[in-house]
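I'd like to ask some things about the structure below.
Missing here is one protein chain; the remaining ones are kept as they sit in the complex.
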Amino acid sequence: MREFYGTKLSNALMLGTAQYPSPAILADAFKRSGAGVATVSLRRESGADKEGQDFWALIRKLGVHVLPNTAGCHTVKEAVTTAQMAREVFGTAWIKLEVIGEEDTLHPDTFALVEAARILSEDGFQVFPYTTDDLVVAERLLRAGCEVLMPWGSPIGSGQGLNNVFGLRAMRAHFPDTPLVVDAGLGLPSQAAQVMELGFDAVLLNTAVAKAGDPAAMAEAFSLAVNAGQLAATADPMEPRDMAAPSTPVIGKAFLS
Amino acid sequence: MENVSIIGSGVAGLCVARALLDRGVKLRLFERGEGIGSHACSWWAGGMLAPYCESESAEEPVFRLGKESAEWWDKHTGEVHRNGTLVVSLERDHADLRRFKRRTENSIDVGPDEIARLEPDLGDRFTKGLYFENEAHLSPRAALASLREKLILDGVDFIHEEVDPRVIAVDGLTVDCRGFAAKDALPDLRGVKGEMVILSSPDIELSRPVRLLHPRIPLYVVPRGDGVFMLGATMLESSTRSRISARSLLELLSAAYALNPAFGEAEILEIGVDSRPTFPDNLPRIQRDGNLIHVNGLYRHGFLLAPAMARMVAELIFDNSTPEMMHEHFN
Partner (left out) sequence: MNILINGEPTTTSAETLTMLLEQNGFANTTIATAVNSTFVPQGQRETYSLKEGDQIEVLAPMQGG
């Protein structure tokens, strides 16, 4: 697996932290899967509430890398300001940059995304941009200073899996040296395995685990799938072919007719 | 036996009082608000006694212990309606119905005819649903009042005073049922905010709670009788016990409208908000520190689990048993 801004991950599964039935189940999902990265966000806190502090304590106890996001941001300014606040709160230069352009699909605003990525990269952030499979946008993001790309599988929370395998394959081929993470839209471990088989470096998901009937078991399943896909990718899989090629030898078979 | 003090007159405190009184102790109950009112989280409860439906998202003990509740409330207040629960969804959310069924037991698939028979006022808007026969509901405020009245008649001393449980515990066994106010003693507690609305719509009649499944906010409507309906409830990770947001109200009222457009003409009687005291695994706990016993974390299962919790406190005190919901690891 390629390194992410110099960090080696022992587990290619990254998990979101939203929508779990309870904090205990969240912790269990991370423990059972061994996921090494948790995405987090920011929200308004009142002085009396200490939810944010309790949540932060829980995350620190997990001992994972933290990847703050700019969820809910629609403009360059919002995303940049949110990233700055996240860097201070979470003490990391990592930022999952989301700039949303359309509400129903949560489609990235790729123009604002590239601009925000440029500003943040110049300010020393290590940007993980949530993007589409558009190769031109990907090129611009790298030029803007990103060293990692996070193309979507399908719309956030949709569980559709991989909507455009060709696009993802093209991205892997076009950017052979860039760490690539598929983020969003995954629903089943087999889809995560497929992502890794395509040669991607990691998988990020939230809803598929948090909204499963047994999130901790599902997290473990995703981890196994990601490992399977990763191992398969290194084992140089066979090429598909149109004609049959029997696996059992036919030479020497008795001619019975 | 000795005297026992209880602090808090919400659903937990009142049920514990009843259970201990029935074992024959002299009791006094401290409450910082006067009587039952909007200062108590229980005031805003839905009043559904729905262990089967709750098991869709809750851990197993909630289901098992919750099954004790209908009979307990019936026995002690006589005001329990056993008409089951009807679960429906909009056409586009039928996948949620299938998932709900997979994660629960004892539901019957119902089609448009049965839905019309069960709840004529849902019209023909819903072609599919699940009927949970073995569930019940009550009116929480009436039930609390009834419980409280009987406790007073039976000799429990209600003292209107805010007290420190540790101070009271110096004098004898004390059960702390303060809900979220006990956060000072129970740092693991968090609040899960709930917003609800009470509507008056005399043109509509429902015989049982109806749950409308929804990807973002699953909601329920509970009939309170006389055309009054309680509509609830959001679940937000926040300990703020006030401030209902416009978005939450919009979602709640939209759900009511989806059930029956006549709700659009309903009169809004009350808008309520409070925060449910909850532990990290969403299960309630009994914790003991010498003379001081803490009962807390009933989350959204106050009326459902308070009877079982009360029973367990009584068993802890009188039978020297270690209750199931006893939580070790306490300073």
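For reference, chains read A and B in written order, and residue numbers begin at 1 within each chain.
Everything that follows uses one rule, which is that contacts are C-beta pairs under 8 Å (C-beta built on N, C-alpha and C of every residue); 3 or more make two chains touch, one makes a residue touch a chain.
Bear in mind the structure is a predicted one, so any value in this text is a computation, not a measurement.
A.B. asks: Quick check: which displayed chains does the absent chain contact?
C.D. replies: A
A.B. asks: Identify the residue among A:A12, A:A35, A:L62 or A:A86 that touches the chain left out of the display.
C.D. replies: A:A86
A.B. asks: Touching the absent chain in the whole complex: find that residue among A:I25, A:V40 or A:M218.
C.D. replies: Per the contact definition at the top, the residue touching the missing chain is A:V40.
A.B. asks: Using the definition of touch stated at the top, determine which of A:P21, A:G36, A:P68 or A:G161 touches the missing chain.
C.D. replies: For the chain that is not drawn, the touching residue is A:P68.
A.B. asks: Given the full complex, what residues of subunit A touch the hidden partner chain?
C.D. replies: 16-20, 26, 39-48, 50-53, 55-56, 59, 68-69, 71, 77, 81, 84-86, 88-90, 156-157, 206-207, 210
One rule holds in what follows: only the chains that are shown with their structure count from here on.
A.B. asks: Okay, in this complex, where on subunit A does subunit B touch?
C.D. replies: For subunit A paired with subunit B, touching residues are 21-25, 27, 46, 48-51, 54-55, 58, 213.
A.B. asks: Once bound in the complex, which stretches of subunit B touch subunit A?
C.D. replies: The touching residues are 57, 99, 102-103, 190-191, 237-240, 278, 280-282.
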